[in-house]
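One structure coming up, written as structure tokens, with questions to follow.
A single protein chain has been omitted; all remaining protein chains appear in their positions.
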Amino acid sequence: MLNHVIESQQFTPEILLELFKRADELRVKTDLCLIGKILATLFYEPSTRTRLSFDSAMHKLGGRVISTENAKEFSSAIKGESLVDTIRIVSSYCDCIVLRHYDTGAALEASKVSKVPIINAGDGKGQHPTQALLDVYTIYREFERLENLKIAMVGDLASGRTVRSLCYLLGKFPGNKIIFVSPENLEMSDDIKEYLKKKNVEFVEETVLDKVLPDINIVYMTRIQKERISLQDYKKAKGKYVINQLNFQLIKKNSRIMHPLPHVEEIDLPIDVEQIDKRVAYFRQAENGLYIRMALLDLILNKENCFEESY
Amino acid sequence: MLNHVIESQQFTPEILLELFKRADELRVKTDLCLIGKILATLFYEPSTRTRLSFDSAMHKLGGRVISTENAKEFSSAIKGESLVDTIRIVSSYCDCIVLRHYDTGAALEASKVSKVPIINAGDGKGQHPTQALLDVYTIYREFERLENLKIAMVGDLASGRTVRSLCYLLGKFPGNKIIFVSPENLEMSDDIKEYLKKKNVEFVEETVLDKVLPDINIVYMTRIQKERISLQDYKKAKGKYVINQLNFQLIKKNSRIMHPLPHVEEIDLPIDVEQIDKRVAYFRQAENGLYIRMALLDLILNKENCFEESY
Partner (left out) sequence: MLNHVIESQQFTPEILLELFKRADELRVKTDLCLIGKILATLFYEPSTRTRLSFDSAMHKLGGRVISTENAKEFSSAIKGESLVDTIRIVSSYCDCIVLRHYDTGAALEASKVSKVPIINAGDGKGQHPTQALLDVYTIYREFERLENLKIAMVGDLASGRTVRSLCYLLGKFPGNKIIFVSPENLEMSDDIKEYLKKKNVEFVEETVLDKVLPDINIVYMTRIQKERISLQDYKKAKGKYVINQLNFQLIKKNSRIMHPLPHVEEIDLPIDVEQIDKRVAYFRQAENGLYIRMALLDLILNKENCFEESY
């Protein structure tokens, strides 16, 4: 069975800890464990950050990369080719495919015909499991644990892939409490709430951010995704939840602000605060993406059936 | 003299067999014969499949790649630079250029000023010789011969580069018979028919696909190229010639369906048939592109005057 990475649920606590350990190693010591391997980064939606971090991860491990920045416009897709046909063919040119696609479920479809492991790098409103990995890896590095944490998730929780995936992973560890803070119409959807109930994860919904901030370990901010919601919803939501110099003071010194980035007006802190204050964790979080992706590429390309236990 | 690859005619039967042998070797055994070499893939028209297979081929042989996905929009072309100037300059940055361009004759023009070998990866309605190479390599692997074959070529034969190039190569081997099946206005052009007559290759023109299918070794399907013909011609031609579950039964068990891909509605078979039935050769055909391009890159970068005999 191929080591496809489709959804964050498939990572067991054991695999997570193995990946964190490997990422910590690769951060300090070069290992050319992917020499002779080729990674294809196939992006139907632009995402410079995600693509460049995968490309860099592969290079650092000695592998090679073939890449397309915008498969939607620049490929045989415009001639009407189906995704599964593209995957069939590209999977005979490489050892692993990182796929970003605008359709929910695209990665799963791709995994059914691919000859090599598929890594889902975002499928529409679906999932983005390596973002979830770097999020929990960041929490692990900042707090040295993944349990007994209070986490506020703030912003567009309806379209946000990252918060959905993060809920799945946090649900695997005991004692966590989640506080959802979202504008009207952009609340966290019921399937996630059902999942959390099943996993006995405590959660509440709040509407006033400043009431929440003094009491949490992590505030996970997200962008209002203009491109995925109606203009009306966007106007209502824009600027509603912001971390600025005023309410920043409400956050405890050993708490952390996370964000999947890019951030726009929902974080409004001066550059020097962002550079110096330990509470600003989101740039460390982005950097962690490089190391956890290195660990993941090593795992799925060098270990057989690594997700066997998880399904 | 540089080893430019401009048109399929330049491949003699001897070079073809040398390339097939090398491709078969490289399929099973790594050879880093292009370490220290740089390939430029310069695409003025998008073609993910062709570009990625060249990029992958170069990497597998230890070489490096510099690349542009859409030179038309993203380069000095929009500032008015001529192709020959671009080629002059880019050819001083690399050891070989793969060129895809929308103008017929572009590769030949480029070869006149380039300091390094040019590989034509498609020039408008002109040629696409490495597609022709992978086509005959596929025929060779499926039938263990390139002679005494009956081949139906179906679809838009007027704009189809691949069928033109394939005619040139099949004309070099004895005993082949070609059946052209095309919609009105999209017939194979006279220059190819003249060539085949000169080479004593038997050919006929048919209009009913199902009459042809029971009797051929290969049915080579092509897409109606909407982007190269008038809307009126497209409407008349679209959907006229299709392989579907019904007429698929007319094809003998040891015959083969080929297609340069991407395919759209002209092949309408269920995924599981495409996955399992040996008659479906087009995904193997696409994969062969990788190995024959590896063989070709090795040949033109490591052997002097390799096409001397052919001109």
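Chains: A and B, in written order; residue numbering restarts at 1 for each.
Here is the rule we use: contacts are C-beta pairs under 8 Å (C-beta built on N, C-alpha and C of every residue); 3 or more make two chains touch, one makes a residue touch a chain.
Just so you know, these numbers come straight off a predicted model, no measurement behind them.
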Which residue of B:2, B:84 or B:250 touches the chain not shown here: B:84
Contacting the left-out chain in the complete assembly, out of B:5, B:26 or B:71: B:71
Hidden partner interface residues of subunit A, rising order: 30, 46-49, 51-53, 55-56, 59-60, 65, 69-70, 223, 227, 261-264, 271, 275, 283, 286-287, 290
Residues in subunit B touching the chain absent from view: 36, 38, 40, 64, 66, 68-71, 73-76, 78-81, 84-86, 88-90, 92-94, 113
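As a convention for this text, only the chains that are shown with their structure count from here on.
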Between subunit B and subunit A, distance of the C-alpha-averaged centres to the nearest whole Å: 40
